[in-house]
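A short write-up of the structure that comes next.
All protein chains but one are shown in place.
Letters A, B, C, D and E name the chains as they come in the text, with residue numbers starting at 1 for each one.
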């Protein structure tokens, strides 16, 4: 059995890592879809899909997980075709791991088996908090895998996030 | 004289039915454009264009109205070409029935005759309320034609709306 | 049982009419999807979706067929999501009537019942020939329903096609 | 040295004029990119790119500035490719004049020299106020060059803005 | 009276210059729309819109023509809304100068005055020949204004075109 796990991973944090670790031990392999792959350089979506790909890859390699695939998935902004869109971009899977009610609804309507990930829901709130800490460069490193922190430092990610936070304060 | 009537019809309710009934009696035929045809599965736009097409068709047939055409019109997200976009998708018409000031302005700038539909404006508020009742499955059936209620039941529409309402409460 | 029939209908000709007549007698209703609804003003696709909508509606009304729905469907240029795209725009259906191998393959892969329409294939060649005759304004009226010829005359369709044919001869 | 200056210019007002005047005296030429060129007919973006082009051209001609180029730039809604998008549409330039932190960040990441325009930031607030005054047709003419006021009058711009303001008050 | 002239200008050659010179002397001003502004780096469309903007600007300045505006216009790939698209991007105009039958047909259908430019048609063939000579770096400079040749040299345009010509010979 192969599992599909969809997230934005802005950034990939400890909650995500636990989620993948659990799935990787329960399933033959885990396909990690990076949602909103087209978005970057906003406060909600600071990192490019390529940067997030590297964060996930480094974090999983550092803890010895190997049975995963990573696939960036751009938004299609049309829910009625979104499942087909995802399915065409990722390797075949048997079950969807999701807690977002819309994701669950869309895959269920399309006939897929969907399993909840209680952990996943809570961490979403965490992501917003972590981004807030990052923009202020305060204590964020304890919430993300060490490998992720290295990637973020390597791309001057904190500087970018501080700049994006400022952008919000100026009128357009 | 043929009249064009544009709405989102999320869902097609009694106010819409009265509006079409009046137009169908005054004009040779009424072209009903389903706006935002690309949207579905959101709280504001729960139903697909195809589902809305069926609601309208069933509701009008059930009251014996026959002189109408239904045309789904996807958003083009660029007002300067929106009138051309609509015109290219619907059969020819002579007058636009609208109360939304932007719709009136755009068709007027393009040289079309536009007539207000006082009724229409009020019902828009109704649509929001009806969707709220639907998401809670409370008393909504008295606000929509019986045929529409049947269509919504047939596609498990209330279940979908309840799920979409929940989606809003969880962080992304 | 409701049947879905997809075509470009450039223009809607006698072969199409026979096809719809047969389907309308065999099925509860026929959903006629106007493909490539976004295209017009080319030699292959001279008419807008709205113009084609009117042709089909007038032709079917003139022979007393009533159990049909017409739905313009723009191209999405991505076959992997095309079936979802069509499904979201048209009212629900039970079977697809098609002869184009790709259409059959895509709907089959998506789990739909598909039935061949031998007639349909042959008429496609006819459509090309009819357009050729139209661009030269030679004897085309015997290949289309009278109601269609009236629509085409009403929109100065032959003049447009003659112009499009010329366009092809000049370099861009 | 050629300078690139990006704005939405909804409308082009006295603050913009001062900014261009200063840049035109300091640089060989100034390329004025009209951002969000695809947007019009909203309260935030009332004028089309073509209308804004005319405002800028008339305003600069009226004060004798000649060393400028105007280029409409549609949104691409993807920051990671936005710089390439702008660069492909405008003539070559040496420095970017910007005060918006995101614009500065994106061009800096792409290796361009970016210079702040303190004036520019403040005027953004002005633009919102000026649009408010315009929608109420109160005292707005003292905030824009005379040539711009003439263009706006010539296209019945105030009437459009009043209509857009109303649109906001009615539900969709 | 203001005239609109649409072309791809790949590259802007002597035939174009004559055409603009004539129009600039007959009309109050000439709006030069750079079509297919989104295309570049193909054999048919080697130069970006920004590069073509610079060619035109330099060529006209070098012969003292001043009453012109240049506007890049991306393709919209939908003829039914193309006129609205162009109109929204360029300053207001009174007459369209065109010889391409489709351009003439579309603007005529939309109610604009269209005037033929016999010269323009012939030069289109020239453009293809000039591109061929450029890809082989043979005698092309006699067909374009000196200012255009300088721009092309400045961006290593011939090297790019030679490379694009090679690209065609290798399978994808």
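Assume contacts are C-beta pairs under 8 Å (C-beta built on N, C-alpha and C of every residue); 3 or more make two chains touch, one makes a residue touch a chain.
Computed from a prediction, not measured in an experiment: that's the story for all the values here.
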Which of E:10, E:40, E:69 or E:117 contacts the chain that the document leaves out: E:40
Of A:5, A:54, A:148 or A:163, the one touching the omitted chain in the full complex: A:54
From C:42, C:62 or C:100, residue that would touch the chain that is not displayed: C:100
Touch residues of subunit A, complete complex, unshown partner: 37, 40, 48-51, 53-54, 57, 69-72, 74, 87-92, 155
Positions on subunit C where the hidden chain makes contact: 8, 78-80, 99-102, 104-106, 109, 121, 124-125, 127-128
Interface residues of subunit D (partner: the chain not displayed): 76, 78, 80-81, 83-85, 87-88
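Note that in this section only the chains that are shown with their structure count from here on.
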Identified repeat of the B-D interface (over half of residue pairs identical), from B-E, A-D or A-C: A-D
Between the pairs D-E and A-B, the one where more C-beta pairs touch: D-E
Subunit B-subunit C separation of Cα centroids, rounded to whole Å: 26
Residue numbers of subunit E (touch at least two other chains): 78, 80, 87-88
